[in-house]
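Note that one protein chain is taken out, while the other chains of the complex remain in position.
As written, the chains take the letters A and B, and residue 1 is the first residue of each chain.
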Amino acid sequence: MSPLLEVTDLRIAFGRSRREVVHGASFSLEPGERLGLIGESGSGKTVTALAVMGLLAENAYVSGSIRLAGRELVGLRDSELAPLRGDLMSMVFQEPMTALDPTMPVGRQVAEVLLLHQNLGHGVARGRVLEVLAEVGLEDPERVADAYPHALSGGQRQRVVVAMALINRPDLVICDEPTTALDVTVQAKVLNLLDTELEAVGASCLFISHDLAVVSQLCERVLVMLDGDLVEQGTMAQVFNAPNHPYTRGLVATARLDAVAPGERLPTVEDFYERPGRR
Amino acid sequence: MSLYEVDHVSRRYGRVGTPGSVLAVDDVSLIVETGQRLGIVGESGSGKSTLVRMMTALDEPTSGGIRFEGDVVSHRAERDLGGLRSSVQLVFQDPRSSLNPRMRVGAIVTEPLRSRLLRVSGDVPTDHRARLAEVLESVDLPLEVADRFPHELSGGQRQRVAIARALAPKPQVLIADEPVSALDVSVRAQVLNLLTDLVAAHGLTLIMVSHDLTVVRHVCDSVIVMRHGRIEEQGASEQVYRDPQSDYTRELLAAIPTFRVT
Partner (left out) sequence: MRRAGLWIGVVLVAVVILAALVSLVWTPYDPLQIQPAQTLQPASWRHLLGTDGFGIDILSRLLVGARTTVYVGVVAVSLAALGGVPLGVLAGMRGGWVSEIVLRVSDILYAFPALLLAILLAAAVGASTGTAMVAIGIASIPAFARVARAATLIVMTQDYILAARASGTSRWIVSVRHVLPNIAAVLGVQASVSFGIAILAEAALSYLGLATPPPTPTWGRMLHDAQTYIFTSPIQALWPGLAIALSVLGLNLLGDGLRDHLDPRLREAA
């Protein structure tokens, strides 16, 4: 079975000075697989995701290859990429408040995603929207559909965003820190939701986060990014038992706070891997 | 005499009966002793940050009173709060918004030393340059950082600057409002270790607000769990962690993601 997403030697640079932020990343994602991408802020993980979706800024230079279902995405014009977004591949962003238009009722925004890719009557679309809002666990989907984003809680908004991402049953869902801004109990529920929905739709998932513990809830395999380089690729078990890179060891250690006895000093990444020039 | 006496404090926003009126803190009473390391745990809307703002007189309770070292600090004029301000310092959650982007680190850290109110009421160090060097060293930042602007530093470094600023006037009490929540997980341990070490080294009283019970368990000896403005549970942090009495605390603990190998 050929991989759904195949990224080869991806390089991303910005600005006239061509400052490179991703230095040749290569990885692949099978259909139905959940792959985590872990890194700190500034490691390049988000721009990698944006590159796959073709959502980078004007001043970004992308080289290398990104093949989605066999089709090359690098070099495509926005007019050729736009039909794929929301349909073949979709994205769940970190901040539900900015991912949703504050001036439009939520139901209309979900319907927009549907109608962009499918030719449906408004009545049918409305029905489908209510269906999917109920599916993501929102009580009283009618009321939610007519509500504006600010009237909903953070958890509710994120459920709406998940609904928008999944409504067209995409092959690939990219999640960029989808639960970082949520309370811990809400996070648990949203992660559960993602798990069931991804399963139901049969979609692959690229899950980006700085939190290894969160990623391990959903993903079987994980990539580790450090300052633009992919320093580790493996299953959770491999990463835990036999990591290649000392930075990975550090990440695993800091993700397991519960394993440290109270009163003892907490392990830091620097205990395992000292980065040059950083303090 | 306890360090802090919070007596049946409530905070309501908006007027009763009007839409949008919120009871952020609902009849909370609490005692903090000198040398205690208290954790305040809750999710958004629990009132934890509002409670702490009232304890530092940055917000006023709508009923009830707060005493610090025996003196009433709620509903006092700014000029009478010198004692509180020189003894209690805050570290905020978001290192991007708690440091003035147009000021250099050195000026940011020494700002409390330049406050007339503090100089008049407390035992505040007068040699700013020396104190700056001292305090930057204690947060493990090189002196060169003093000439830089916040946006040139990483999240972890910025938070350490915030801690340095809080320590500059030699306070007795450090109140940290979600000090590591805005940082990457891999950077949190460093800042938490630093806080633990500093509190121990200077004999500070610590009040730490967090949404993460596992973090609180490490840094604090006692904890209160808040929900919808009320205290759900309180006790020794290890005790609450191992044997939670309230359903909500149990739910909180169960929701914390732990690294698992499928």
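Structure notes:
Everything below uses one rule, namely that a contact is a pair of C-beta atoms (placed from the backbone, for glycine too) under 8 Å apart; a residue touches a chain by one contact, two chains touch by 3 or more.
What you are looking at is a predicted structure, and each value in this text was computed from that prediction instead of being measured.
One chain is not depicted; across the entire complex it touches B. Residue B:82 is the one among B:45, B:65, B:82 or B:235 that touches the chain missing from this view.
Touching the chain that is not shown, out of B:10, B:44 or B:115: B:115 (per the contact rule at the top).
Contact with the omitted chain, checked across B:4, B:68 or B:92, is made by B:92.
Considering B:11, B:48, B:131 or B:165, the position touching the chain not shown turns out to be B:165 (whole complex).
Mapped onto chain B, the footprint of the missing chain covers residues 53, 56, 58, 78, 81-82, 85-86, 88-90, 92-94, 96-103, 111-112, 114-118, 150-151, 162, 165, 169.
The working rule: only the chains that are shown with their structure count from here on.
Of all residues in chain A, only 40-42, 154, 183-188, 191, 210-214, 216-217, 220, 236-237, 240, 250-252, 254-258, 260, 262-263, 265-270, 278-279 touch chain B in the complex they form. Residues 43-44, 140-142, 154-155, 157, 184-190, 192-193, 196, 211-212, 214-215, 217-218, 237-238, 251-252, 254-262 of chain B touch chain A in their complex.
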